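Okay, handing you the structure first.
Complex shown without one protein chain; remaining protein chains in place.
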Amino acid sequence: MKAAMVQDVAAQLTEIGKAFYARGWVLGTSGNFSAVVSRDPLVLAMSPSGGDKGSLSANHILLIDENCRVVGEHHAKPSAESLLHIRIAGQLGAGAVLHTHSVWSTTLSDLHAAAGGLNIEGYEMLKGLAGVQTHEHKEWLPIVENSQDMNALSVSVGDTLRSSPHSHGFMLRRHGLYTWGKDLDEARRHIEILEFLLEAIGRTKLMSDKL
Amino acid sequence: MKAAMVQDVAAQLTEIGKAFYARGWVLGTSGNFSAVVSRDPLVLAMSPSGGDKGSLSANHILLIDENCRVVGEHHAKPSAESLLHIRIAGQLGAGAVLHTHSVWSTTLSDLHAAAGGLNIEGYEMLKGLAGVQTHEHKEWLPIVENSQDMNALSVSVGDTLRSSPHSHGFMLRRHGLYTWGKDLDEARRHIEILEFLLEAIGRTKLMSDKL
Amino acid sequence: MKAAMVQDVAAQLTEIGKAFYARGWVLGTSGNFSAVVSRDPLVLAMSPSGGDKGSLSANHILLIDENCRVVGEHHAKPSAESLLHIRIAGQLGAGAVLHTHSVWSTTLSDLHAAAGGLNIEGYEMLKGLAGVQTHEHKEWLPIVENSQDMNALSVSVGDTLRSSPHSHGFMLRRHGLYTWGKDLDEARRHIEILEFLLEAIGRTKLMSDKL
Partner (left out) sequence: MKAAMVQDVAAQLTEIGKAFYARGWVLGTSGNFSAVVSRDPLVLAMSPSGGDKGSLSANHILLIDENCRVVGEHHAKPSAESLLHIRIAGQLGAGAVLHTHSVWSTTLSDLHAAAGGLNIEGYEMLKGLAGVQTHEHKEWLPIVENSQDMNALSVSVGDTLRSSPHSHGFMLRRHGLYTWGKDLDEARRHIEILEFLLEAIGRTKLMSDKL
């Protein structure tokens, strides 16, 4: 990987942090973002553990390998959720992984947990997901039970990705949304689309008995 | 058409993109915007297919003719929905057409689809629509079933515009809002007014049994 | 009145326009703002008719007298609602009058119209209203039926101000909120407080049967 490419990715990650923070999607120290900067061996540029995502700067971004070790010298600690990013990038070949922690994903991942996921169908906005050609597409957004055991959670996520190979994202219960893409632009588009759809579905349910 | 006029329109379209994106009305790659730069023959300056509307720049804007062909040299592809813009500009003589894809228009276009539209009456905000003099005005906002067959959808839209000649906009089901105006300023005003009214009506319905 | 004072007021009015537009309180061409620049004879500096309040600039601001005539040379037309501003400034001696057209004031002015107003009591935020010392204060926010007959509406508003002499504002049904203050800073504070309270009351009612 080239230094210039890493710098470019770091600049994109900080821009994403500011934009998502302004929308209230990564409050506190929530959320994390990564992009693949080398495929073989796998290296991710990633936001560090615990920082405020609204004031990320490029020098906060660290490089981690497939075993979640920091590559090169960096004082920051990798996020505990790096294992999920590595899993998604490795298993799916995704070029970027984004996690938001919005009110709507927290709420709907809780209310639909018993169903194991949320079905999204019939919305034009779905066409913004990679490979989707029609609003009649059925998107299944699985919900994975949250856990502090990151190895176990990574295995659960891997199982979910295998059993729902056509999904563009998943939710962790009461924890938020994960999505990915071939690059950061696509992953960011997927976040905006899925966050929009969660709010639209939530508000529609709220109003459905009021007409 | 003059180059200076096209540049001015392109600058307005990029400004509209940033403003609507900030309000969450054109997330993902949703939404599209156009303005007539020549009437005879008809030429529209228009946002391209699939771009992020929050970071439009003037050189993204392309020119299309009444057959949806790109005028001049431009690498971008016209949006599939260009046909609707051409239909509205041609059939109604509108000078500008704007399409937003907000949560409230997505939700209400779904919940009111069976009624074929939404009636809006008694709101002072209606007076901001062109030609409306009183809040007692009755605005009928038709809802057209969504489709990926753009030729068929364009015909449906044309029929709707003829059968509701006094409407200032329409909704596509689970897809959002279209409105227009004599120029971009008027069309933008119409978007703000209709988006406001949709949210006001939605919230009023939600609360109507709580007093 | 001094030119420097008029310029200062115009700058404050444009700043208020931008801030309220960002919060979605004056979409379309809704809302209007004024400040007294001379008491005897009465002269108001005021936002013009029909403009977009998010892009006001100081040279849009016009001066009007107690008969709603433009003072000096200005191409803009006074807003039809200027009569209400003159009424409030004259009858109450207010130094500034602000009108917002938010979703919450539109919705609650409709749902509470039959009761003639909305009672607000027990909120700490009330202490930001001029002269209020405790959250136990009872604020009555009258609702006046909307009308396009501005002379008749001005008389209705005058009657309401007389019959509710302790109120800090009123609502026009499905039209929004009016408040005032000794100067623009106080009137702006009153808008923020009343808009906050309307949203808090609305959300509390929505949730009150859900615990």
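List of remarks:
Order as written gives the chain letters A, B and C; numbering starts at 1 within each chain.
By our rule, a contact is a pair of C-beta atoms (placed from the backbone, for glycine too) under 8 Å apart; a residue touches a chain by one contact, two chains touch by 3 or more.
This is a predicted model, so every value here is computed, not measured.
The hidden chain, counted over the whole complex, makes contact with A, C. Of the options A:E15, A:D52, A:D65 or A:D183, the residue whose C-beta touches the omitted chain is A:D52. One chain is missing from the display, and on subunit A it is touched by residues 24, 27-30, 52, 101, 103-104, 106-107, 110-112, 146, 148, 172, 174-176, 202, 205-206, 208-209.
Of the residues in subunit C, those that touch the hidden partner chain are 23, 122-125, 128, 133-136, 185, 189, 192-193, 195-196, 199-200, 203-204, 206-208, 210-211.
In the analysis below, only the chains that are shown with their structure count from here on.
A rotation of 90° superposes the C-alpha trace of subunit A on that of subunit B, rounded to the nearest 5. Between subunit A and subunit B, the centres computed from C-alpha atoms are 31 Å apart. The mean-CA centres of subunit A and subunit C are about 44 angstrom from one another, to the nearest whole unit.
For subunit B, residues touching at least two other chains, in rising order: 206, 208.
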